[in-house]
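Left out: one protein chain. Kept in place: all the others.
Letters A and B name the chains as they come in the text, with residue numbers starting at 1 for each one.
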Amino acid sequence: MTPEDLVSHVREATGLVERDELTPQGQAAVWVAPERWLEAATHLRTCGRCGFDFFTFLTAVDRGGDRGAEAPPPRGKPGRAQAPSPSVDQGEGLEVVCHVYAVRRQHHLNLKTLVPREGGSLATLSGVWRGANWHERETAEMFGIGFAGHPNLAKLELPVNFEGFPLRKDFLLITREAKEWPGQKEPEERHEEAKS
Amino acid sequence: MTPESRTITLPGEPGSAVAVTVAEGDLATREMTLNIGPQHPSTHGVLRVVITLDGERIHTAEPVIGYMHRGFEKLAEARDYRQIIALVNRHDWLSAFCNELGVAIAVERLMGLEVPERAQWIRMLLAEWNRVLNHLVFIGSYGLELGAITPVFYAFREREDIQEILEAATGGRLHFTFNRIGGLKDDLPKGFLRRSAELVRKVRNRLADYEGLLLGNQIFRKRTVGVGALPGNVAKDFGVSGPILQACGVAEDSRKTEPYLRYDQVEFDVPVGKNGDSFDRFWVLFRRMEESLRIIEQVHDRIPSGPVMPPKMPKTIKAPEGWIYQRTENPLGECGYYLVSRGDKTPWRLKMRTASFSNVSMIPYLLPGILVPDMIAVLGSVFFVVGDVDR
Partner (left out) sequence: MILDRYFENAWAILGLKLGAILVLFLVAPIVVGYAEHKVLAHMQARLGPMEAGRFHGWAQLVADGVKFIQKEDIVPRAADRFVFTIAPVLVVVPVIMIFLVIPFGPGGWWGENMDLGLFYVMAISTVGVIGVLAAGWASANKFSLIGALRAAAQLIAYELPLVLAAAAVAMQAGSLSLVGIVEAQDHYWFVLPQIAGFALFVLASLAELSRPPFDMPVADSEIIFGHMTEYTGIKMAMFLLAEYAGVVALSGVATVMYLGGWHGFLVGWIPGPVWTFAKIGALAFFIIWLRATYPRMREDQLQKMAWKYMIPVALANILLTGVFKVVF
């Protein structure tokens, strides 16, 4: 199926798709409401026309916004702070992406949803694709998203006593707080700085 | 409790004493918890597997990862795209070139850059040599894990030869950092293709020897055939890819299904196994190396001349707003980069979907019920690099 057909099929068959994305590179994503997350995923897995049997990855993207008062102000030049540009910013919070692939039909789909930064939670997909187990553990420790019904949501890669959620934007790299990364700048930029 | 059974409290560490009920005449036993790793000769670094044993039979197995977590995804958010190329070739240090490739292609596609034809073919050539380089390590080390100490030395002899020519081209031994967004750092050095062609012949001859030494060996077969069989649908469920998935009989290879570079213009087969056991996984490695050599030979014949970088490149590389998922068939499986850009010099988010992570996550499924020696045979054949698991 072409990405367009796929998206329209998912839209019709489930009625859960809130909006969809088609990139110029021909990659498709469908957005669902967080409370319908499991339902949508189950359809992708079980529907014969979708046939998504290969679990590729699950992760989250911090969309910024709501940085919280305790987060230090962004350092360095403007532009480096990576303030979210309004055009992409469909909403604030954490965007969860689940990418699946159908081996026989050879098509991909990104299933996306948006959860709030504080107390965001989704139903686990580890019962749908077993591979989701570790990916959800990783996403939970890195972004602080809960996965209800997950068999074991312990820390995966981080030490047990680690505090904070490293892949959120308000978590700054410690070394960068002390000293700016020199490689951030283009050679000519540094040159300009030296002149000024 | 039946009259013939009794309850016994087995001593243990403080707080871990357990009461067990056993039939009269039986001995009271308890499972033993054994830590394999993080420092263990056959975990290729610092993977740790906590297993519970009944005698030598494994009841449960739980991999513990993260000893080598270096936060690449976070670091990538503070690096520009040139630097990211040097960063990503480190997570799977055995397939550095293929790792770089994924990021380079992702950014190029997002930017809509045309990569010169010659660069595409050179990338393919080096990526395939990198694949052979990678598989040779696993062929050597797998023998070592099963107690055959000789193949590893032979494999590293060939690796040395391959590394020499890669070093001649890129200047690096492990971390090539040869890709640039848009093309390659340099053209190939003079005489490279001739050397490469000679090496293909040499490696091909030697591969036959290793195959006889390992695949033809009776004890090797006894240790691997039927050990750790993985059904294809379970493999897909876990997102297992690469040689392990192919050994399960699933002919999934993104070089075939979604050709990048010029893989659609060369001929090669995707080898598939039958049973998905350790032997098949290992057998697939050999076949994949042969296919790689075939591709390399075709590249030799068909590589066009021309520049290796586009004529007009922006001084600073900024990927336009948007997202893309680019996967490449790395030696160990599907390596993908999910790149979210907000139009900056640095990515907003770069998710590394590494092959080893998904492959290792399947281990708790594969290990229970088998013996400790078989665990080594299984772990060794779930080809992984710990840096690729932990990132």
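To be clear about the criterion, a contact is a pair of C-beta atoms (placed from the backbone, for glycine too) under 8 Å apart; a residue touches a chain by one contact, two chains touch by 3 or more.
Computed from a prediction, not measured in an experiment: that's the story for all the values here.
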Neighbouring displayed chains - absent chain, whole complex: B
Per the touch definition above, residue among B:174, B:219, B:251 or B:313 touching the missing chain: B:219
Which residue of B:29, B:150 or B:265 touches the chain not shown here: B:150
Residue of B:32, B:208 or B:225 in touch with the missing chain, whole complex considered: B:32
Sole contact to the chain not displayed, among B:42, B:60, B:163 or B:257: B:42
Subunit B, residues in touch with the chain not shown (by the definition above): 32, 34, 40-42, 56, 143-150, 153-154, 157, 213-214, 217, 219-220, 222-223, 371-376
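The definition used in the following text is that only the chains that are shown with their structure count from here on.
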Centroid distance [mean C-alpha coordinates] between subunit B and subunit A, Å: 24
Interfacial residue positions of subunit A with respect to subunit B in the complex: 23-25, 27, 29, 53-57, 59, 61-62, 79, 82, 84-85, 87-88, 97, 99, 103, 106, 108, 110, 129-131, 133-135, 142, 155-159, 166-167, 171, 173, 176, 181, 183-184, 186, 188
Complex interface listing, subunit B residues touching subunit A: 65-66, 69, 71, 73-75, 77-80, 83, 109-110, 112, 233-234, 236-241, 250, 252, 257-258, 315-316, 321-325, 327, 334, 336, 338, 340, 342-346, 348-349, 351, 353, 357-358, 361-362, 365, 390-391
